[in-house]
Structure formats: C-alpha cells, structure tokens
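Omission of a single protein chain aside, the complex is shown with its protein chains in their original locations.
First chain written, first letter: the chains are A and B, and each begins at residue 1.
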Amino acid sequence: MKISKEKFGQSFDALTAEYQVVAPVSEAGAVNFKTAKSFSEVKQDYLNSKLPPKSLLFPQHEKLLSYVKEGKDITVKNELKVGKTVLFGIRPCDAKAMLLLDKVFKNDQYRDPYYFDRRDNTVIIGLACNKIAPTCFCSSMGISPACSEGSDLLLIDLGDSYNVEVITEKGKELLASLGELSELSAQEQALVDTVKSAQTTSKVDVSTITAKLDKMFDNSYWDTLHEKCLGCNACSFSCPTCHCFDISEEVIKSEGSRVRTWDACMAPLFTLHGSGHNPRDKKKSRWRQRMMHKFNYFVHNNGDIACVGCGRCIKGCPVNMDIRQAIDGVNKAEVVVD
Amino acid sequence: MIMGETKPYEPKIAAFLCNWCSYAGADLAGVGRFQYPATIRTIRVPCSGRINPLYILKAMANGADGVLVSGCHPGDCHYMSGNYVARRKFALIDSLLKHVGLEEGRVNFSWVSAAEGVRFAEVVKGVTERVAALGPNTGVFKVDGGGTDE
Partner (left out) sequence: MNSIIDDIRAAARQLLADGKVDVVIGYEKGSLPLKSTPCFVRSPQDADKLIWDETCENNLATYAAQTAGKKAIIAKGCDSRALMVLLQENQLVRDDLYIIGVSCPGVIDKNKIEAETGEIIEATITDGKVSVKGIACDKEYNFADVKDATCQTCRYPNPVIVDLKIGGSVEVPQSDFADVIALENKSDAERKAYFKEQMSKCIRCYACRNACPMCYCQECFVDCNAPKWLTGGVDSAENLLFQTGRALHLAGRCVECGACSRACPQGVDIRALSRKVNKDVKEMYNHESGISEDIKPALNVYSADDPEEFLVKE
C-alpha cells in the first residue's frame, strides 16, 4: 500500500500541530535530525544524517533537575520535559539502534524516566535506504537497508509516493491520521521488492567475534590496534548505540543543576578516579574496552551486538580507524574458540 | 527613590587588578574618598602577567557584563617584565574577542599605578559608562545554562 508524497506532506504538516515532528533537515552544510515545521523543510535525498538521532531521546547535555538555595530553603525542580514526538525518516540502522538503547535504559530493576518517558511518547517512521553507501555494513549486523526492526511505520521511497508498511500498533494509530492508502502498481511493487532484497556491499564477519573476544582480554592484538588513534570522541559521539554518560553538578552561586552529559570510553577522563588512579590509563585498554563493550559485554548482557553498521565512525574518524578492520583483526587473531 | 521610577541599570564588572599597582590604586581612591561607581567586583592577582585568557572568558560566560584588567605601567612591573609579557597576550586577546563578535567595550585593559587613585576612579567610571551603554551581557560567551542551542 502506498501514500502519495503530496498527501503525506499535508498530513505531516497537520501532525506538527499535535506533535513535535523531528525529521532530517539540511542545516549548516549537514543533514541532521531537527524539529521540522513543514514537510517542505525535510531533506528528501540523503544517505543518512551526519549525527545519529539518539540525541532526541538521550541528549548530549541534559538537565535532570535543578535547585535554588534561598537562606536555608532549597527548592528542587524536576527538569524532565516530555512531549509527543514523531520521528520521521530515520534509517533502519538507527531504528535498530533505538532498540539497543532501550535495553540500556530499562532492565528488570530500573527504568530511566528521562529516556523512556520520551521513548514511550515517540512514534518512529522509518525510511528504507534506496541508496547504500560504501561505508554501510548493516547487512553484517543482522539487519538490512529496508529492515523494519525498531520502526513503527516503515516507508519506502517510490518517487512521488511512499510504500507504507505498518509494523506496530503505535504505527497503526498514526497511520489513521496520515490519510488514504492506495494499491501499488506492478512496477512499484517491483521497486519495493528490489529495495527489500538489497544488501550492503561492505561486509564483515561477526559470527565468532563474541566467543573470540571472551578469550582475548590479554591478547597482543590490543598492543598495536590503538596506535594511530588520537583518542578523541568523534566515533562515540557519532555512534547511534554509544550511550556512556557522566553526571555532574553545575552550580553558579546559589543556583545549580544536575546534568547528564555524553562521555566516551576513548577519553581518559571517563575512568579517572578521584584518587588520581585510572584503571584504563592507556589508549590500548580504552580501545580494548570499545571493542569488548560493543562485541562482547553488550552481547552477554543484552543479547545483541552494540553496532548497527551505519559507518558513521568510519567516516568521522580523523585518522581513518576503521571498525571493519578492527573486527577483521579480531577474526584473524590466533585464538582457539571452544 | 520615587515610586514608579526604576533603578538605573548597573552593570556588573569583574576587575582583575594587579596587587602591586591597580589594587593599591583602588585602595588609594578609597582612602582619598574619590567616588567611583560601585560596579566592579575586584579580584586581586599577583601581576597582570598572571591573567589567563580563560579568566576573562569565564567571567563573560558566567554573566559578568564587563571585564576590567589593570596592571602596572610598562616598565614598572614588580617582577620586572610580567606586564610586558602580559601586554603581548592582552593585545591578542582583545583582537580575537572582537573578531568573534564580542562587543567593543566589554573587555577593557588599562595600566594604573599605586599612586593614581584619582585615575583609577576615572578608569572605572569610563569603563562603567561603556559597559552600561552596551547593556546586560548577552554576548557570544554567555552561557544560559540550557546546554544546547535549541
């Protein structure tokens, strides 16, 4: 079933009255997810956003609460702000990444209200990839350029219309406000089939990586892997699944707030203790942590690899550290897996 | 104050004063009862050479409406050359801050000796007028605490 882009655009504009509608927008030379007021602002032809959409649910710098001290009185204010949001046009890799983040921010003991109150109020309209970049390798990560995992509705661009696929109940509800659907022509059906069967050209093998990493903590592989890394946070901040953060107090005079800020395993400060001791004091151990967290610890804790193959870290790295090569390196390491 | 009349805007100015000259100059102004606007918040530094550019930037970020940096006249440094070295630094700071769009007059530099009590009062008066004319700090470094641009 399809909906014309014209009609979709009108519904999109109407949605902005009720929802905060976030969509890919071209700004200052880059496409990123921003609040859009009308469908005409939405960037149509884009590979993927420069930065991942994770910041909508998990902002880079977020006030959790604030407080004011007057005399002996302290007033504390909850800073959680949640509104109904529609997230339009996120790619299947990023939609899958949301599912991975869900596992981080909720488990059987704890639910992060800042992330999850937003998450529960967000409807995700995924948009399949018609074009595949040479740095994309999602097909190796258990998804594909038209994968529906994580989306509530999945669209496929057919030129002047979108093929619409309902994935969840939430998506079904939203669809009701989008307008009438019509049947696909045979030609359009063929296009849908092509997009759905597409695979990324770049591939890596992660079939044994978790088991191998189980035995690689002390492997000599880590001695050289990190060498050219500059230790910046470009990879982590552009990763849709990286989620490490720091909580700090920001106080000026008698007013202050508790804030949560993205942090990253590549930064030495991330693990620096108050005593001055740093358990991960070398780039070597920080790179081991990055690989282990994504391909081993996360799998043991949450049952999934914490990489979706979006390729942003490869494109963003100033020294061309390529996670695909890092994975290949693990594959080549001489370790016997039981 | 008459009812309905609003208090005139008084800027807050962070003043970094060298212990050996401008700070003593401020003291002398006080002892001599030379009036100057109560707009400055004095921070005593051992020498104008101690001024880190970040002091100025952070003052602006935390909401000071203006900054005054004052040291010994060139040639009179208590440590021989501290203010000569500082002078090079100040010239670059001043130029770069204007370049990135900070209004002229927000950040001010001067040399005031320990003997120039009257002049200190005049400098503060002048700086206060300049900063007051610019109004409250909404400048390029002012952090609003939101943490994001949106």
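The rule we apply is simple: contacts are C-beta pairs under 8 Å (C-beta built on N, C-alpha and C of every residue); 3 or more make two chains touch, one makes a residue touch a chain.
Remember, it's a predicted structure, so these values are computed and weren't measured experimentally.
Peer 1: Looking at A:88, A:237 or A:295, which makes contact with the chain not pictured?
Peer 2: Considering the complete complex, A:237 is the one touching the chain left out.
Peer 1: Touch as defined at the start, partner being the missing chain; which of A:17, A:269 or A:336 qualifies?
Peer 2: Checking the options A:17, A:269 or A:336, the one contacting the hidden chain is A:269.
Peer 1: One chain is left out of this view; which of A:120, A:173, A:246 or A:281 touches it in the full complex?
Peer 2: Looking across A:120, A:173, A:246 or A:281, the contact with the absent chain belongs to A:246.
Peer 1: Please identify which residue in B:7, B:33 or B:99 touches the non-displayed chain.
Peer 2: Among B:7, B:33 or B:99, only B:99 touches the chain that is not shown.
Peer 1: Determine and list the chain A residues touching the chain excluded from the picture.
Peer 2: So the residues of chain A touching the unseen chain are 28-30, 47, 50-51, 60-61, 131, 133-135, 224, 227-228, 230-234, 236-238, 246, 248, 250, 259, 261, 267, 269, 314-322, 324-325.
Peer 1: Since one chain has been left out of the picture, which residues of chain B touch it in the full complex?
Peer 2: 53-54, 57-58, 61, 68, 74-75, 81, 84-85, 87-101, 103-104, 108-111, 122-123, 126-127, 130, 140-149
Definition applied: only the chains that are shown with their structure count from here on.
Peer 1: Can you compute the centre-to-centre distance for chain A and chain B, using the mean CA position of each chain? Integer Å is fine.
Peer 2: Here chain A and chain B have centroids separated by 46 Å.
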